[in-house]
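All protein chains but one are shown in place.
Note that the chains take the letters A, B and C in the order they are written out, and that residue 1 is the start of every chain.
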Amino acid sequence: MKNFKIKNDYKNFVKGLLSLNYLVIAPKYENGILKFSKIKNAAEILSPSEYINTVSSTKEYFFPQTEPVIKFTFEGKEIFLKDVEIGKKPKVVLGLRPCDAASFSILDDIFQYEYKDEFYFTRREKTIIIGAACESNDESCFCTTTGLAPDSSQGADLFIEKNNEEEYFLRAVTEKGERLVEQLIAEVEELEEEPKKNPLYEKIEKQIRKKIDLIEAKKWLDNNFENEKWEELSSQCLSCGSCAYLCPTCHCFDIVDEVNYNSGVRRKNWDACQFDLFTLHSSGHNPRDTKAKRYRQRVMHKFKYYADRFDKTLCTGCGRCIRACPVNIDIYEVVKEFAPLVEQN
Amino acid sequence: MNSISEIAKKLLDENRVSAVVGYSIGSLPNKTKTVIVKSSQQAEKLIFNNLCVNNLAIYLTKSFRLTTQKPVAVVMKGCDVKSVTGLIQEKQIEREQVFIIGVKCNGVSEDGKNLSPKCYSCKLQTPKMYDILVGEEEEKNIEFKNPFSDVEEFEKKSLDERWNFWMNELEKCVKCYACRQVCPLCYCEKCIVDKTVPRWIEPHTSKSSNLSWHITRAFHLAGRCTGCGECERACHHNIPLSLLNKKMAKVVYDNFNYQAGLDDKAKSPLADFKFQDKEDFIR
Amino acid sequence: MEEKILTSQFEPKIASFVCTWCTYTGADLAGTSRLKYEPNVRIIRLPCTGRIDYNLIIKAFENGADGILVSGCHPNDCHYSSGNFYARRRFIVFRELLQFIGIDVRRVQFAWVSAAEGAKWAKLVNKFTSEIKDLGQFTNYQKIKRDIFLEEAVI
Partner (left out) sequence: MINIYKPYLTRIQEIKIETPDTKTFKLRFDDSEVAEKFNFRAGQFGEYSIFGEGESTFCIASSPTRKGYIECSFKIVGKVTNALKKLDVGDVVGFRGPYGNSFPLEEMYDKNLIFIGGGIGLAPLRSLIWNCLDLREKFKDITILYGARSVSFLVYKDELDEWEKRADIKYYKTVDPGGETKEWNGKIGFVPKILDEICPKPENSVAITCGPPIMIKGVLKSLEKLNFKPEQVITTLENRMKCGFGKCGRCNIGKTYVCIDGPVFNAAELNQLPMDY
């Protein structure tokens, strides 16, 4: 795939993007928090060096917290269904860290398994994902454990990186990405040769928490469904669900009807396996009635069940759950409890 | 002076408590981890420092089932003890069910740098109620702030400004209900938002349903919230929940001369009345 | 008989939560005494003002009420002996909360109207209706309420 140099600075590149009539979504400080929001002009943009990661992940732009799936109206005994329109405007999500970009290649599997969830995929198809390599990290990051790196472009269509001369360049990862760059020819210039790696990325990779052997972790999980460790690991959990709501790969949801006079809507709302109501049957039976069982479900789903089915880990090492947990339950430390570090040379 | 871990060890060895809830070194440099220690071998983990911002009173609520047979020991700062008082007051626990390891606190910090906002108006460096006390009080050189100063500041705004402020803030809410889960006084077995028949508050996120939820939360805590600030700390979207709680506390203080969490015999102000309550707004 | 001419003038919707023992009977008395009063109030009868949950008030606003009138027995007249005293405390706090959030509390009015005060009820409704007319439509909620059909597909 081709590489392109950004001719002027990053902001000009964004200006070019905005002029193409895309809805541009990028990290932005809004009401005191850094989150992915709509960008109206290029001045609002943060360059990849200006942030580590956002508070919430980008999944909300593909699988929103709440999403109508069908609308209906009542007329006497009759019910009329109406399909839901979803945003038609093509989007560019810009500046995702490798951990966020990779989440889509993971989520795609579940959303098209047996039944294809078009709500997710319509948005996916209309959206171009431009990842950005990490220029800094914090204590929570552990993407190397999940097989990523500060400069891995997995899941992105285009990827922004710095070469060894500290200049930004674009790596076209998919054809979709390349087609976008072709429209931006005023801002970019094709590079003849492969740009030289910036040593920064390797440095960051070394700063990130050491890599855990997830194959060993899975082996342990295969044999330890019943283990008193689960009780110990989850005893302080408050079942607040912050971890699931911020996670780029958590995808559980609830379906709820809402009605207003003679019309209503059926919605998909986020839900989390840490809530005790999540699996409660109407008979009163609850298969996961204790916190230990719920926490086991979370860890097992991420590192075993998903791998069993799709051969992928349902975690990208973004560290959001670690930053958000009010009682400092650290999934990295949890996995480290039962799996060794990978020897690094 | 005994250290917390020694006390915990002794309590567990003597089989006086089922568990000791306390703080240990966290996995991140500016966080401490909550631990529930059940055997004396693990008691060494327990520490106390200025990063111990959590309110551990939450672990005394029924859903944790720690107090079922034997009492449970909890490491508590002065401010946390207020929540225990609230729980005793509302008959959620008995005083005998909890062994309070009180710590003298010189202010805590959420991020390792800045003092937690709740500490500026704290007068309870030494807990009001404890079974054993540890730590030493340092001379506090923090400038004492009126706890309601930000409420008063906010009230200078016009109605529209306030409305817009809250709409902007509440729009961020994703309804994870972490604010409810971490609150020691939100112990209802079934929260109003989880009730489906009738459904008072829709589970989707929108400005109006988020507002309903936050009105509910604030109002249900009126006269009960002790200002521990856990809700605001747990909110990853930084919604200023304490501001609402403080306003409620102020109203209750101004009108009924009541402060939450100081007297375990007192009646909660909204479960009580006086004949001479204010009536000027009623026609 | 005088007939009201339909004009495009703003007619507020007022939800009125009343206690069945005093105000509802009082409103009934107003009717049987043939007292004329503004038709803008929709009376919702509840057992006691102590039953009036703040959620009812919020729901009324969400569903398009421009004003809310809560009314019950005078102090010491409560059928359940003290329901109105608890309600009074609750409203002291709730009014302040609404104000803090930025809702004009002039739209939420409380009153004591006994079973004998049909005239007071009629007067109260007339006065409150004209006040709400002066305040105009309550647009705060209309702006934020997600219309489940018109909701724009943002993303």
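Just so it is clear, contacts are C-beta pairs under 8 Å (C-beta built on N, C-alpha and C of every residue); 3 or more make two chains touch, one makes a residue touch a chain.
Predicted model only: the values in this text are computed from it and were never measured.
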Chains still shown that are in contact with the chain withheld from the display: A, B
Of A:L20, A:V69 or A:A186, the one touching the omitted chain in the full complex: A:V69
Touch residues of subunit B, complete complex, unshown partner: 196-197
Absent-chain interface as seen on subunit A, which is shown: 69-70, 72, 74, 77-79, 81, 83-84, 110-111, 113-119, 122, 225-226, 251-259, 264, 266, 268, 271, 273, 278-283, 285, 287-288, 293, 297, 300-301, 304-306, 308-309
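One rule holds in what follows: only the chains that are shown with their structure count from here on.
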Chain nearest the overall C-alpha centroid of the shown protein atoms: B
Whole-Å gap separating subunit B and subunit C, where each centre is the average of the chain's CA atoms: 35
Whole-Å separation of chain centres (CA-atom averages), subunit A against subunit C: 47
Multi-partner residues of subunit A (at least 2 other chains): 258
Touching two or more other chains - residue numbers and ranges from subunit C: none
In the complex, subunit C residues that touch subunit B: 54-55, 58-59, 62, 75, 82, 85-86, 88-97, 99-104, 109-112, 124, 140-141, 144-146
Residues on subunit B engaged by subunit A in the complex (per definition of touch): 26-29, 31-36, 54, 58-59, 168-169, 171-172, 174-178, 181-182, 194, 202-206, 230, 233-234, 236-238
Complex interface listing, subunit B residues touching subunit C: 151, 154-155, 159-167, 192, 200-201, 204, 206-209, 211-212, 215-216, 218-219, 222-223, 244, 247-248, 251-252, 255-256, 269-275, 277-279, 281-283
